[in-house]
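Only a single protein chain was left out; the remaining protein chains are all shown in position.
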Amino acid sequence: MTRTRFGALVAATMIVVAACGGSSATPGPSAASSAAPSSAASTAASTAPSTAPSTAASAAAGTPKDGGTLVAGLPGDMVLADPSLVSDSNSSEIETQVIQGLVGLKPGTNSQLIPVLATALPTVSADGLTYTFTLRQGVKFHDGTDFNADAVVYNYMRQLNAPKSLQNDYNYYFGAVFGFGADSNLASVTATDPSTVVFKLKTPQSNFLLATTLPQFGIQSPTALKAGDADNPDPSKSPYAQGQGGTGKSMVGTGPFMFKEWVPNDHVTLVKNPNYWDTANAAHLDAITFKPYADQTAELNALQAGDIDWAQTISPTDVKTVQSDASLQAIDRGQSCNEFHLSLNNADKPFDNLQIRQAIGYALNKQSYIDAFYAGMAKPADNFMPPATEYYKPLNLPTYDPAKAKSLIASSGVPASELNLTFYYPSDVSRPYMPDPKGLAEAIANDLQAVGFTITFKTEGWRTGYLSDSSVGKFPMDLLGWTCDWAGPDNFLVTDLFYFNGSKPNPQFNYGPADLKAAFDAGIAATSDAAAQQAWGTAQDILARDLPIIPILNSTPPAAAAAYVQGFVGSGNLEEQFNTTWLNK
Amino acid sequence: MAKYIVRRILSAIPVLFGLSIVLFSFIHLLPGDPAAALLGQHATPELTAKIRQQLGLDQPLYVQYLQYLTQLLHGDLGKSVINNRPVITDFATRFPGTVELTLAALLFAVGIGIPLGRFAARHTQGWQDGVVTVISLFGISIPIFVLGLTLQYVLSVQLHWLPTSGRLDPRTTIPSVTNFMLIDTLLAGRPDAFVDALRHLILPAIALGSIPLAIITRITRASVLDVNNEDYVRTARAKGLTERRVDDRHIMRNAWLPVVTVIGLQVGGLLAGAVITETVFSWNGVGRWVVEAIQDHDYFVVQSSILIFAFIFLAVNLIVDIGYAYLNPRIRYA
Partner (left out) sequence: MTATATPARRAAPARASRGLWRDALVRLTRNGPALLGMFFIVVFVLAAVLAPVISPYDPIAGSLANRLQAPGTAGHVLGTDLQGRDELTRILYGARISLQVGVISVLMGLAIGGTLGAIAGAFGGAVDNVIMRIVDVLLAIPGILLAIGIVAWLDRGLPQIMLAVGMTNAPIFARILRGSLLALRESDFVVAARSIGATPLRLLLRHMLPNALTSLIVAATLALATAIIDVAGLGFLGLGPPDPRTAEWGTMLTDSTKYLREAPYLIFFPGVAIVISAIGFNLLGDGLRESLDPRLRR
């Protein structure tokens, strides 16, 4: 029993820490208030799918053919078969094929809302506190039971009142977006009739809709959840969360694909839902098998050898190889929805000195990293969030100028003894925003040495300490980044980087002046688009003024597939739907 | 004989016991507080204290060790702290993969090594011996991962002759009964999948088998040469028997004992080699599992799996020794 409990906590650490593959800040129950409003939804034009320069599968002509199995390579295994309990990108990618929410993101976009299980986007009261959804009728879960307003209420209530152990360790996104129980910003969810659900909030929260597009807020069959003991405080004892029993017993949603089986560390198989409610968008594929791979090289090897049909991410430097192979195609994902930065702990010397931080900014030749490690598939960052984010503005951050870096170091008055920097990099991972952390760390160190710093390298395993140690501020300087959940400034500036826990800034950077907190608070309190624009603009100006960390670049991580894979629509958050995908063979 | 076997089994007990102490101390000497390390960013002092208490980490070390030992003796190997599954469950699903791979590698090494060694011994004066010597020299000098990556890149990625990794084509689903792919595919009545599983086995088996191949080749050659100089072989030749007959009837019969011994000795090396081979070929076996567990600081998996590895190693040694004693009675009384 004690062991189980221990395991649960650890598993949760791993999950949370792996959330969205970035420096997952855990804002805790108070996060609801720091999740800032963003009217991204209303400005979908800025994130419309780009016309991809390279081969985009979606561009393929021809009438889709039905049938076949797609074998898809992912960078890791599913964690649990219940999306409400996971926050890692692999589980989300698989579960979003099966479980749907009331609203979703338009395929290919990061912030354009479309109704899914609702017939339309909800009506919102003038005070921004009441959201009323009208639900689709005649939709059935994969176990044959009816989707209706009671099911929606059940799903939200089970997370709102989740057992304490699940709150602490599993229901990360629900906690981050709403908070739990009496502390939640969610006042009530009620079914006024079988096809109408009313959400009441305590304070306005305009990221509400964007957040609920995540698979973590998907609607699952209450019958199956109950039968599979999905709310067991220890998910290892829940047949539902463990993926036991197959279709209709675990991971039971309404989507175009249905869960079939999960063999841990080996594969997850989904099969076509023959009775999908949205017949026009029913799946073409008979089945998808997701396979975990240790690294991008293994994934590409498998793709080239024909073992898999689709690879979620390949190293950008391999795109050339893929393009030169007629049997393969590289898939561009359009606009970047990530950021990669050099973290500096502002409580440590010499990073408490603004001129030193600026000197580091001037020392880094960002473009050379992009050419060497991203094959050009990235842009130097001029902000703490990617350009496609709502309220983004260029900040004129330092660009490569080693002479200026040297003179800043000289005028900083920092003694030479403090110019020896301890630099952490993750040893065993590649992420969409950093395909080769080791190579990048070496190149960055080289640039820093060139202007007068000396570097001592330290490393830790990604899962075995790097993320957790970094997030509590144990590292003076390290490499990290973030793939967005949705393209709002709150998701980058607050959740990812500079959230406050009460009045205490994120311990990772120990940076958080009062005016930044005021700007965030103003963004949160804003009820109009103009007010939000101004608040987020101020926040960005403050960050540019203080340069607490060094943003490096925003990348567009490529996917790759066999040439016969057609109809796939990529998006920057890397959580794509496969219902439009078909095999031309 | 029975007495000898009992004595050998008894002598393995202190080794396993000592190993349990070594592993236990190893785990507890890992730097940092396991509870805090495992909690990561959730680590508040209260929570850490609670976890320490739940784990029994607040108990004196000897108490913790006795608890651990008691569990072991009850067959409880603990649970993974990463995925919360019982160690024995994961071990049971993954171990057949390693056995399959190891046996295939051994089969490759023996199947090629013995004929190659005999061939070299028959041609000590010719260039053939030189070629075989060079092959076996390369066999022990190439790291498994270099050979594995090369085979994988050339034969799978470039030439598409064989699959790159895994144990079965992901498009094929076979019910897991024994977790031995070659058996499960046949049980499922899928000869095509059996062939596919066999094809997946080839490259890893060659990479893993390269070192035993080299060693078996050398030993076979040396021991055939030793026997070659014995009087009875010369007599046989003098009688005018054909070289083939001399080889089969007289030489190999007497030369195989050291060869068999060496084959037995390879098992430890194969288990160690499986660790790297399984990493290269994404092979779902215990080797990769243990490496991941060590890197993840998955305490109970590390403790228990290494103990199981050692147990297997000792068991195989025991079987080899007993077999050897059975064949060569002088050993027993030595």
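The first chain written gets the first letter, and so on, giving A and B; residue counts start at 1 in each chain.
Here, a contact is a pair of C-beta atoms (placed from the backbone, for glycine too) under 8 Å apart; a residue touches a chain by one contact, two chains touch by 3 or more.
The structure displayed is predicted, hence computed values, not measured ones.
When the missing chain is restored to the complex, the residue among A:164, A:226, A:458 or A:585 that touches it is A:458. Residue A:446 is the one among A:161, A:446 or A:528 that touches the chain not shown. Shown as candidates are B:143, B:191 or B:323; the residue that touches the absent chain is B:143. When the whole complex is considered, the residue among A:220, A:315 or A:556 that touches the unshown chain is A:315. In the complete complex, the residue from A:203, A:232 or A:297 that touches the missing chain is A:297. Residues of chain A in touch with the missing chain: 295-297, 315, 317-318, 320-321, 365, 368-369, 371-372, 425, 427-428, 430, 435-436, 438-439, 441-443, 445-446, 449-450, 456-459, 461. One chain of the complex is left out; on chain B, the residues touching it are 14-15, 18-19, 22, 26, 29-31, 133, 137-138, 140-146, 149-150, 153, 211-212, 215, 218-219, 261-262, 265-266, 268-269, 271-273, 275-276, 279, 290-291, 294-295, 297, 302, 306, 309-310, 313-314.
Keep this in mind: only the chains that are shown with their structure count from here on.
Put simply, the C-alpha centre of chain A and that of chain B have 40 angstrom between them.
Interface of chain A with chain B (complex): residues 2-14, 16-17, 26, 69, 71, 79, 168-169, 234-236, 261, 263-267, 269, 289, 291, 293-294, 298, 301-302, 304-308, 428, 461, 463-465, 467-469, 471-472. Those residues of chain B that touch chain A in the shared complex are 37-43, 47, 51, 54-56, 78-85, 90, 152-153, 156-157, 160, 163-166, 169-171, 173, 176, 279, 282, 284, 295-297, 300.
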